[in-house]
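Following: one structure in structure tokens, then a few remarks.
Of the protein chains in this complex, one is absent; all others appear in place.
Order of writing sets the chain letters: A and B. Residues in each chain are counted from 1.
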Amino acid sequence: MSGSSTAKRDFPDILAGGVMIGLGALGLWAGRDLQFGSAAMMGAGFLPDVICGMLIAIGAYVLIKALGKAYEPFDESNFKPLIILVVAIAGFAFMSETLGFIVSTIWLLVIGSLADQESRWREIAISTVLLTIFGALVFIYGLGVQMPILPF
Amino acid sequence: MTHCKIKFAFAAAVFAASASYAHAEWPNDRPIQMIVAFAPGGSTDVMARAIEPFLEKELGADIVIENRPGASGEIAYTALSKAKPDGYTFSYINTPGYLSMQVQRKLGYDPKTIKPIVRIVDDPTAIVVPAASEIKTLKDFVDAAKAKPGAVSYGSSGVGTDDHLAIILLGAATGTTFTHIPFSGAGETRTAILGSQVSGGGLNISEFAGNDTSGLRMIAHFGTDRSPQLPDVPTAKEQGFDVEMTSERGIAAPRELSDEITQKFGEAMKKVLDNPEFQKQAKQLALPLAYLSGPDWEKQMPDRLARFQKIWNETPWVK
Partner (left out) sequence: MAFLDVLMLGFSEAFTPTNLFFCFVGALLGTLIGVLPGIGPTATVAILLPVTFFLPPLGALIMLAGIFYGAQYGGSTTAILVNLPGEASAVVTAIDGYQMARKGRAGAALAIAALGSFFAGTVATIGLAVAGPTLSSFALSFGPAEYVSLCIFGLLAATILAHGSVIKAIGMVCLGLVLGMVGIDVNSGSTRLTFGSTELYDGIDFVVIAVGLFGVAEIASNLEFKEARGVLQSTIGRLWPTKQEFKESWGAVLRGTGVGTILGVLPGGGATLSAFSAYSVEKKISKTPEKFGHGAIAGVAGPEAANNAGAQSSFIPLLTLGIPSNSIMAMMLGAMTIHGITPGPSVIQNQPELFWGLVASMWIGNAMLLVINLPLIGVWVRLLKVPYRLLYPAILLFCCIGVYSVNNRGFDVALVILFGVLGYVLRKAKCEAGPLLLGFVLGPLLETNLRRALLLSQGDPLVFVERPISAVLLLITAGMLLTLILPAIRKGRKEAFEASED
């Protein structure tokens, strides 16, 4: 540990501190118009401001300490699966109410399956068909989830 | 797999009727969607589900209840105002929320695009205290607040609800202040009153009489006349306080809905409300049924709205 003391910085902690500061600041900004009040008569903005402040303080503490900590890199990352998942879910989110269950599910499953390099087209096709039928029967008919089946 | 079979059995049980329609004239083209602006299990939802089988029989149509909870009903009413006026989308609406909302914020829909079709329930707001409380009448309640300003606390089921508006009106009429404690929903309010965490609280007649009432006492309600559910409870007016507040529930449709469908639907609902079978169930739910035709109901609305506007101008309940 102490051998590589020249290369300091704990990167995961730096990220953690940054996220906390960022989200805390976002919270403060979003709640800027709220009434603060006093401890005895708290306004709607009292606790959000106090807790966002705490979040920023903790974030700053984690961040500053991380700069002096022993070197720790990020785990190896591959953003591709996450991005593909985001696209798949976003499609489902925007199509489900209008285009219905079948279209949005096929989109979700086909695009979502691409997130794995191991996926094969034949398998994707079969599992998509089976899951779409199963989902329509169980969720829409069986459990009465209120989503159209097909676009009207 | 066996669980699939059971699922199918249930699918069949719940949606047994849904296979029986083919293309036809209203209302048999497809299921009628009834939007409920609150989550499953709330009093509006339970009422809607109690009405569902009776209305299906009267109309000879299938009805699907769709819960669109959120923003005290605004999300559901916005959906209703955007729906096609083809007679397949209706929504339950609740006052005073439906009216008071327009006073307190800019809405995602124009109330003019919504047409009330039938009023089902007119449920007076009431003040309830713990049974052991020394407060026996509305006068006691007001006097206690006058004697020690701020010491009398009043739980309501939320900011801007009928319970809340009632206490604002009572405060304005008597020149007293009550410490208003908003809870989320009538269940929480009831619990707080039962546990004597608050001096009293606002519950509607149905919320009170539909549940176990031991441990609670209703000292007054804000209806126009005595309630058939609780004939022994005097109104606020009888006790010398000129405050009225009720919570109404009914059904509305998009404004452009044809007169023919409007009339058919309204008549079917009237028959449901006259059905002794339904009335029996309504009695168990302690629903204060109060049929009013759509036009008659709508006629009352501007008056109520103006009243809310006046309260808002004097004491805005949302800061």
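In this text, contacts are C-beta pairs under 8 Å (C-beta built on N, C-alpha and C of every residue); 3 or more make two chains touch, one makes a residue touch a chain.
Nothing here was measured: the structure is a model prediction, and the numbers come from that model.
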| item | value |
| --- | --- |
| Visible contact partners (per top-of-document touch definition) of the missing chain | A, B |
| Residue numbers in chain A that touch the chain omitted from display | 2, 12-13, 15-16, 19-20, 23-24, 27, 30-31, 34-35, 39-45, 47-48, 51-52, 54-55, 58-59, 61-62, 74-78, 81-82, 85-86, 88-90, 92-97, 105, 108-109, 112-113, 115-119, 123-124, 127-128, 131, 135, 138-139, 143-147 |
| Interface with the undisplayed chain - residues on chain B | 3, 6-7, 10, 13-14, 39-43, 45-46, 49-50, 52-53, 66-72, 74-75, 78, 104, 108, 150-151, 153, 158-160, 179, 181-184, 187-188, 190-192, 194-195, 197-198, 210-215, 281, 284-286, 317-319 |
